[in-house]
Each structure stands twice: as structure tokens, then as C-alpha cells.
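The complex appears here without one of its protein chains, the remainder shown in place.
As written, the chain order gives the labels A, B and C, with residue 1 at the start of each chain.
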């Protein structure tokens, strides 16, 4: 019963901190944080190339393909420090989503062709899973890929595709055969976004921003060499990836940083001449969250510790996404509560002095967009179904 | 949009108040409130006979059978005043449960035989519906009644039978045929508790008290003349009764009285030298409940008003039981929170001075037994299923 | 006892309802918000012609002579269409303050122009430091000759972009938090020294920062006795809170209806999502939340009437309207969040109406105090010695 790090790990942590402090400069922060700015893509790519230069772009990859070779402890430390420093994660679609599928299930040609460009952020990837009729129930997808000699001819619609407007490539689940079980007959295709027949339509979300898209495929010819593994086995590959995605979704470090921000702001928001942080009721609202987060931090540590010890994560790992998203939403809510009337202001060109408030826009944006956290990546309802079945045996 | 009562109704309210003030004396209060005291039954019967003498024992009955002939407004006023005065309701099994079935579906002989004795509290009735395998799913019942000439031979077990230890009669749902639908083949039987083969076994509940029982039937011969209506149609009669039971389960007046008590006690419970009622956090806990109750009071009024206007209660009536029970449980919880460490004390012979506290036992008893409120009479889960289907059309 | 609207009330309710259904569809609303003005002047003129702008005003000024029940009837239907024209700001709040004013000349001058649709109004009370505390007023009204000079900043002033006139709270005496010493002035948007920086709110309505620099006002612009502004505000507050809550109720009911309907058609895992028990129970909870809110609104309406007829004391009504606004906050939040969650991805889009209903509900929540603020005010009235 001990959470101490070894001297080597402490040294590593210091190295990470120093690197972030030196290289992740304020200017980048702003640009990386604002997905609506015109140079968002170049800012992200620039920062990721810097990480690549340091050799830290792909902690999750096996060393042979360009991974860091870190221990689980080092990975954990790296992620924690990144979150505490407020540095956004790398764009996951290439590095964390398609790459593991490619290096696990892809051919040697595919590995050689795609992995280096992913490492160097030369290609921007996006994900083509969800469809209008297939959300939490992914297996209901109907985008078709018909085999035609050297190509698959793809027809259908993908939706909720983050940053498709920037993407060079999209990885898709498509239906190649009508199997008996819906999960059968699905294949995993890599598609060049410049192929004729692809249309990207922006989706503006309730925070007024554009990061999601619809991607339409009309007779899009995809070379068969872009098929991952075997035809009709795509569901297996995707499932392996989803399991990969599920660990580390608690985002404890991010929530800790947000909560610190909340406390700071509660000292400057005044009601009746008293800072909100002194209000006994608001204190309860804060500690309702802070206590959950303190526990979740240790739940995450427990998961990490059993993985570091070479074991599988225990049942407690299943709650990371549910609790993590509930906590971050709860922080967003309090942030917005603090912003009071200002929370709804689309102040446009007004300075915060002219508006009378300085974090209202951020509070609103986080709250609104944050509603998605319990919907995507398997809604929290689906997560609970999964725990009921897998953990409780119901 | 108006909640005013007519002058006649105000006069009636005053009459009710005066009667309760004059006739419902303190001594009776104590005895009626303690189901564990040895003279509980005689106290209840005494009070009910007094009500009968006044002609007020059966507000729900049609006038021809001995009902009061009151308007819905008068019934509402009567129930409200009773709750506010803290007077327990009449024991419902005879007056409110079996009597409506008898006067609606019974034969003339049955009416003549049973109704006058119910009105005069000469017979104490209990209810034989639930079985070990049939709780919220009542239709799963398996107690059998086999037709044998002049008698039905009853075998089986009924459970959760309130006050069976005092009862002269029990009304039962029994299975007379194995129908295709489980609801078919059920009959409604009236059974004399003195019939050979009936055993009553006490069930002690988690509040340490005995009001529930198991009733065992072993080859109990019940004359066929005690069958209500037609054989195999009992489910229909019981369902009609359940609908009858569902209105007026919000118990707003009782909760209002309890909440007043809670506030009083919050002024005398001290923490750190300050009464709990001044604690901002405890205030929030109280007003969470009080506000819900203020709304529920008007929900009840809305239901009542549409019934008084001769209409059917609207969809809002369906929430009365759910919200009513949730509110009363929430009050119990706060009461127990106020009682602090004393809440668990089975102080026995110790006076409240010796114990150091005066409402702990009551708070514990209400909390513990109150857990049943969301279980019996159709659990709140079943209630929500019903609303989803009947009101929302899901 | 009855909870029906009168024949007259039903008529006006139906007429607003018909307008929303037949003329105020979602695309029309979007077009209005994206227009330069951000509101439809044609519709506003129509509101005047249909008599909606006259609802709460006394007959001597050309009003309909209605009460809060009439206001609630109109506002609930406006909520169902999330109408962005500033009815609440102009008629319920600004108009309510003027109706309660003791300045007959001022009333005669302004009320008819509201009714005719020629005056859009707003109440400027909030300041950068004040949050929801109405009596936290540091805008100053310094006596000067026959009148006063106003200096200060008012923030998030509702309908700030289009209002012709503002009721402005300013301090004629006392310290920053003092209850007495706050005075209410009618100030023209174009008066010298008035600077209006307008912007949009997320619900499509406008707001503004109002900077007052040496704005000269005379005694005739006072709504009631100098220093007695808080009394007037408190008198009108039940009407304001009831009006906004009625609008919220219309929104909540609409969100629930849309969500239940969607759940019947949206298929996942081979069944409509409305067949999943967990979602059913949550929709039952939002249904109950909406009904409880309606009950609390009706309580406010009935008690308003009793207070007007001198049968109930104002404290009981104040408790109820605080509870009402807190109830709107509580269930509004749950209903809005469940509506988005149950709609899933599509609920996150700007294209769907759901998010827009939710945003207006959120803005109502922060208008004139959020849930915690009102619950604490309720506690103050209920549990203080």
C-alpha cells in the first residue's frame, strides 16, 4: 500500500516537466486550445512535430514502430503531467486509433507506408465509424463497400467525424457482406480523403463551433490494398481498438486542473460582497466534485498499478469513463454557475472589461460541448450496460 | 385559476376541525400511534366507532351503503384536516379495500352480511394478495382454491399481511384455474380467519416491530358463497380496487405536518452552539424537500380539482404515489440526520432525559419502516413503468 | 377551486399558440436572429395589433387590464416557440416596473407607447460586481440642480441591443449594499452620456453593457420616491419570476414532448430507444419534473391573486416565487440535459431545435437569480428566526 515513485521515475517526471515548461510556450497554448482559429491545424502539427523530434509522440506504440519504450509508470507520469500542464492530447485519430490497428493487423506494406507519416504528423487522420443510424449501436452501420476487382466501391454516410475538414485520410468501417450476425461482414478500410466522390459537410455544434462533420461517399473507389487484414473481419480489429481507447478516459489530471481553476474563480466571483468560495452552499457543490475526483484519482492509480504489475486492470477500470465524464461535466456546470448571467454572452468583439467578465465564453463553450462526453465513445448508458454484464454478471 | 373554497366548504372544514379537536383526544393519539401496544386494536376500533357514530367512517362509499354523500371537495377537506391533525387514517383493509369490491361486485347477500359490520368496525379485515413469489408481479400468485362442491379448498401462503394477528376476515386472490394468461383463473375469496387450517406467523420488520405476517392455508375449506362475483374473474375486481387505492397516496397533509415537526426539531438540535435550522447546508436539505412538497400540494389540488369538476384525473395524478413516498422518505432521512448518534439507540426503559434525546426512537422507526413505502402497493419502479406506458406511450 | 384559464385567457393563449405553430417555425426564428435587428419588427407590430403588448396594463392607459395569470398564459406559449422578440423584457419587466410606478405622468407618457409597439424597454440593474444582488448598486445618482447625474456601468442588460428606454437602478443614498437608497430612473437609450455596447446572447436575444457617464436626469424620470426603488422592485418581482417561469414551463414541456417522440422513432440495437427501461424511467422523471413545475407555477398564480385581493400576505407569495424559480432551475437543468443526452449526437447540433430550447432555458435560469440564489432566499424567509 504505497504510491511512491522510484528515483528513476521521479527523474523522468522532472524531465517531462522541464520539457513541457521549455517547449510548450504560451503562444502555442492559445492556438492549440482554439479549434476555430485559422491556424489551428498548423499549430497542432507544429507542436506534434516537436514532440516527435523529442521522441515522445507515440508512448503507446511498440518501440519497433517508433514508440517510446516507456514503462507503464512512465506513460502514466507523462499523461498526468500533460494534463496538469493543460496541454491538449495529440490528435488521437492517427496516433492512437488507426496506428494500433495498422501495426497490429496491417500488412508490412501498410506499416511502411502509413506509420512514419503518422509519427511525423504528415498525414491528418479522421475516423469513419458512426453513421446516422449507427451511434451507440455501431454494428448497425450500413455504408457499403462493394468489391470490384482492384477496388472497393464505397457508398454511404459517416457522421460526427471530428476534424474531417483537415484530414488527409479517413479510416472506415464499411459493410462488405451481409452476414448472419450484424457484426460479421464489416471491413476496415483506409481511404484517401482526396478520392473523388467524397464530400465533407460541416456540422456546427451547440457551442456554435465547427469541429464535427458529415462525410459522404458516392461511388468512391478505394484500392483493395487499403483493406486492413481480411475482408469481413473489420469488427474484430475495431473492437480491439475500442478496448485500447477505453483505458485512460478518466482524465483525472485535466479535471484536477479545471477544478483548481474553478476554485480560483470562486475567489474572484462576488455575491453580496462575499466571494463565492466562502458560500457554504457553493462549497458543498465544489466538494461534492472534489471528493469524487480525489477518489477517482486513486481508482485510476489502482488500475495503473495493476497494469504496471503486469496484470489486467480489475473491474474498477470500467468506471473510469463514466465517473471521469460525470466529474468533468459537473465542473463545467459549476464553472457556468459561477459565470452567472455572463455565461450566455456571445460578446464577440467586446473585451472582458467591456463585458464585465472574463471566463464566461470559456465556461459556456466547455459546458455546451462537454455534453457530448457522455454520448460519444459508447454513451454512458452503454457503459453501464457493459459493466452490468461484464462485471456484475447480470 | 383559483383555490378558494365556497362558504359551505369553509363551514364544513370548521366542523371537521372542531370534531377532531373535541373527539380526538391526546390519550387516543398515543395509543393509535403505537401499533405495538397491547390495546392498539381496541383503541383503533374505539376511535373508528366514534367516527361511525358521527357518520364519517366511510367518505368513499356510495351513500346507499352508508357513505357520507360528501362532494369531492368535502372528501378532500376531510382528508387534509385529518392529515394536518396527525390522526391516522382508518385501517384501510375493510373500509377502503374490500368494501368497494363487495358493494361493486358482491351479491346482495354479501353486501348485507359484510358491509354493516365493516362500517361499525365489528370485523377486522386483512389483505391476502402478495405471496413469496408474487410481489410487484402480483399475477404470479400461486395459492390455489380447488372447487369441491360447496367449498373451495385453499392451499398456499400469503405474505406481508398487515395486522393479520388482529383480523377476523381476510380477502384473498387465489388461483382457481390455470388460464392461458396469468391474470386469468384468479378468483376473489373472502375467508373467515377462524377457519381450521389457517396459521398466522408474525414477521418482525427492520424497525423491530410486528405488524406484518405470513398467513398459511392448509386445506382450508371456504364456502362458495364467499366467492365475490364470478369464479376466475378476480383479477378484474382486484384491479378496480387498485385503481381506487392509487388516488390520494401523496399524503401531502401528513408530510406537511412531519416537515413542521422537522423544522421545530431543527431549532432545538444544536451543533457548535448553533441550532441546525440556521445551518445553511441543512437549510438546503430542508428546502429541497419543502419546495417539492409545496409543488406536490398543488399537484394534488390539480388532481382533486379535475375530479371535483366531474372529470378524470389527468396524467399528473400518476406521480402522486412516487413523489409522495419520495418526499416522506426524505423527511424521515433528515429527521434521522437530526437525531445524530441517538438515532440508533434502543433506549428501552431509559427516559429521554437519561438518554439525552427525545425523538430518536421515532425518527429511527419512521426511517426504517418508511423504506417500505416505495416497495408496497406497486413498487416505485413499477409505478414508473406504468407511467412510461400509460402516460408517455412508451 | 379550479386551475383553468378563463375564457379570455384561453383566447389569448390560443392566439399566441397559433402564431407560434403557424408563423414562427424554427427557420423563421433563425432568420430573425440572423437579421441585423435580431428581432422582427413586423411581428412586434403584429403583437401590438393582437393586443398582446397590452395584456398587463391598466385600462386607463389603453391596456387589457390583465394580471399575472394572463402574463403566464402568454409567456408559456412564447416559450414553446422560444420567441426572441423581447416580450418579457419590455412588457413583463419594464412594463411591470412602470405599472407599479407612482409617477402618473411617466406612466401616461410611456405605457401607451409600449402598448402601441413603439417602445422597447429593459431593466438595467446588474453591475460588474453585483452578481444577483439587486441591492448591490454602485451606480451613483448624484443630486444636481433639480435632478440627478448618473454615473456607472450596468452589465448584461436584457434586450440591450434594441431597447429604446431603460429603467436604471442607481444609488441616491446609502452604501453599496444598502437596501434603501436605491432609486429607479427612466433613461432614454439615446440620452447624452449613455453608451450602449450590444451583443448577442446564446439564446438569440440581445444584451448590452450600459455605461452611464454624467447622464442628466430630472425628478420626473424617477419611478417612485427617491431611495425607494427596492420596494418597487420587490413588488414587481413575483410577476417577473412568474413570467419567466411560465416561459420556462413552455420550453420544458416542449423538450419533453420532443424527446419522448424522438425516443419512439430512434432505433438502436434493433429497438426504439424509448423501449429501454432506463430511458423510460428517466423520461418519467422529466415528465414529473415538468408537472411539479407547473404545479408550483399555479401555486404562484393562485397566491398572486390572493395577495392582490388582500387575503394572503406577500411573504407567502415571495416564498412561492423563490421556490418556483429554484424549481425551474432544478428541473430545467435536468430536462435540458436529458433532452440532449437522449437525442445523442443529433442533440449536440446547432441545426436541431433541441439545443436552442436548452439555451433559452439556461438563460432563464440565470435571469434574476439562479436556483441556488433563489433557494437561499427561500431559506431566509422560511428558516430564519
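Everything below uses one rule, namely that a contact is a pair of C-beta atoms (placed from the backbone, for glycine too) under 8 Å apart; a residue touches a chain by one contact, two chains touch by 3 or more.
Quick caveat: nothing in here was measured; it's all calculated off a predicted structure.
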Chains in view touching the one left out: A, B, C
Residue of A:54, A:239 or A:263 in touch with the missing chain, whole complex considered: A:263
Contacting the left-out chain in the complete assembly, out of B:45, B:372 or B:386: B:372
Chain B residues that touch the omitted chain in the full complex: 130, 133, 135-137, 140, 159-160, 203-206, 208, 212, 269-273, 281-282, 285, 333, 336-337, 340-348, 350, 354-357, 364, 368-369, 371-372, 374-376, 379, 381, 384
Positions on chain C where the hidden chain makes contact: 276-278, 280-281
Residue ranges of chain A at the interface with the undisplayed chain: 1-5, 73, 263, 266-267, 277-278, 280, 283-284, 286-288, 290-292, 294-299, 301-302, 304-306, 308-309, 315-316, 319, 322-323, 381, 384-385, 387-388, 391-394
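FYI, only the chains that are shown with their structure count from here on.
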By mean Cα position, the chain sitting nearest the middle: C
Euclidean distance of C-alpha centroids - chain B vs chain C, Å: 43
Interface hub residues of chain B, defined as touching at least two other chains: 280, 284
For chain C, residues contacting two or more additional chains: 376
